[in-house]
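Here the complex is missing one protein chain, while the rest keep their positions.
Here is subunit A:
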Amino acid sequence: MHSLGKPSMEAQGGPEGKQEKKKKSKNVKRYWEGTLEKEPGSAAPEPKKPKEDEVAGVNVAQKRKKKKKKNRLQEQIAAPGKELISGKVDPFPGPAPVPPEKVKKFERGKKPVLSQVSNRRLKHELTTLESKVELAKKQAARFDMLLPEEAGFLEGDEGEDTCTIQQQDIAEAVDITSGSKYFNLVLNQFGPYRVNYSRNGRHLLLGGRRGHVAAIDWNSKQLTCEMNVMESVNDIRWLHTENMFAVAQKKWLYIYDNLGVELHCVKKFNDVLRLEFLPYHFLLATCSATGFLQYLDISIGKEVAAICTKSGRLDVMAQNPYNAIIHLGHHNGTVSLWSPNLREPLVKMLCHRGPVRALAIEKTGTYMATAGLDRKLKVYDIRSYKPLHTYLIPGGAGHLAFSQSGLLAAASGNVVQVYKDIHLKPPKQPYMTHALRQGVHGLQFCPYEDVLGIGHGEGFTSMLVPGAGEANFDALESNPFQSKKQRQEWEVKALLEKVQPELITLDPLKLGEVDFLTMEQKHQEKVERLGYDPLAKEKFEPKHKKKGRSSTGNLLKRKKKVAHEEQRVLIRNALQEKEEHEARQKQSEKTEIHVKKSTLDRFHK
């Protein structure tokens, strides 16, 4: 990373450094300089023949002028922007430096080691590419500073816990628009509600157990549609835009438009309990009471995959936003990971000793939180599948949700608790709590807003959670202030950029890797066909030298110099590291010794 910072630094101090060097080369320190104590520079340009005064003088003057001009030119070349008419010097020349830590944020993958590239052309290409990549990184880091909004969290006074602060207090304290985001919808007729926000956080979908479905522009509190489907509703989900949503009803899966008109009844999807929508793939993933995990491509209306999970009723599902893998929680305490391309789970992990009740995955796809019937809440690192923290929650958590900024909301019974940085370190207390009258049935943070939507037995509550939403939205990605035209354009674009379901893998970077096995196989076939290995590394043949310098001994020596170069590099590096490590250790030991030196230390061997 340090190398990244360098170029800009060079650009800064480059010209000055050059000048200094020049000066240094001019007056080398001699031992007599101290005694003479005169400026050698002032005497140097004087003419050689003093007695040819006038003519010589003119010549000298001319010469001096020429020299000056030359100097000036050189300076101009060396330091553009240094010499202004006013004589002032730019104190901060060159572009502003970018802190390397910020650049590191945009680091992607490992750089290829250029020293190992033997092909000159390839080396050149790679170096140019690398320079471009560096530039891109730096630019990105530079632009990152331009993000205007900052996320802030609720901070209590001394001795005051943030979790004791009531929603009403917050709503009163904040500005009117923010305060209006705390509201309750009392809908006590149609049973506990499931909740879903659209991707840009503008629209809210409510689905009551007893058939009540409503779509609301929740900011303006305008109802777009409301109906009763006259069937029990298991789950609801927005599709790619707020023009369409899917409802998992008692028997089948239905798709409605924003006016509540039934568009499709997908009879291939029966007894669906949970829905997930993968926005980049246009896939609607469903899991059913019969143990089927099904994928519906909503752009072409086709069932992409129907997988029998063979693990009973599936009512816990979450998607990993990083790699579009579906996580399912089972009643035997396991969580399984699925892609539409494989009939078996990619990974199966034992998370709880009782059934898994809820699942949530963080935005970056690094952390997964699970809650089980054993009243435990566990946080896993899904990259390594290792548990990070285990918590015991009173009553256990029935619903979990991660916010964009990494807050975790856990609903146990009628209480919703929001935890901060739960994946980093065990918190002492929840960040916020909110008690409701009835049990929670649906939980989701509103994207780009500091709001947590809670669906419960008595309707819907929009709860204020400061710092929950992403402060800076990417309008090209999902724009909360989208106009109709923009939405239409975005839809077309998104459809054009749709990712095929075959590309869903655990490691989304796998597409950038070479299919090694096939490559090997192909290569072997080629070798068999040709009778030789075209990619085999050429054996080093030492050049023939004259005058007896190509003796066998010499040849051997030269061969030895080149032999095992790659390994040598590795070994060298390893040794260096080891040495450094040892030195560090020694130093630390020394310091330790310095620290605790008692009279008894002399008995230590």
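We take it that a contact is a pair of C-beta atoms (placed from the backbone, for glycine too) under 8 Å apart; a residue touches a chain by one contact, two chains touch by 3 or more; residues count from 1.
As a convention for this text, contacts and distances are computed from a predicted model.
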{"item": "Chain not displayed: protein name in its UniProt record (\"U3 small nucleolar RNA-associated protein 14 homolog A\", \"Casein kinase II subunit beta\", \"Trm112p-domain-containing protein\" or \"Cytosolic Fe-S cluster assembly factor NUBP1\")", "value": "\"U3 small nucleolar RNA-associated protein 14 homolog A\""}
{"item": "Contact partner of the left-out chain, one of A:F183, A:Y322 or A:Y391", "value": "A:Y391"}
{"item": "Option from A:E262, A:E477 or A:E565 whose C-beta touches the chain left out", "value": "A:E477"}
{"item": "Residue of A:E101, A:D515, A:E565 or A:E582 in touch with the missing chain, whole complex considered", "value": "A:D515"}
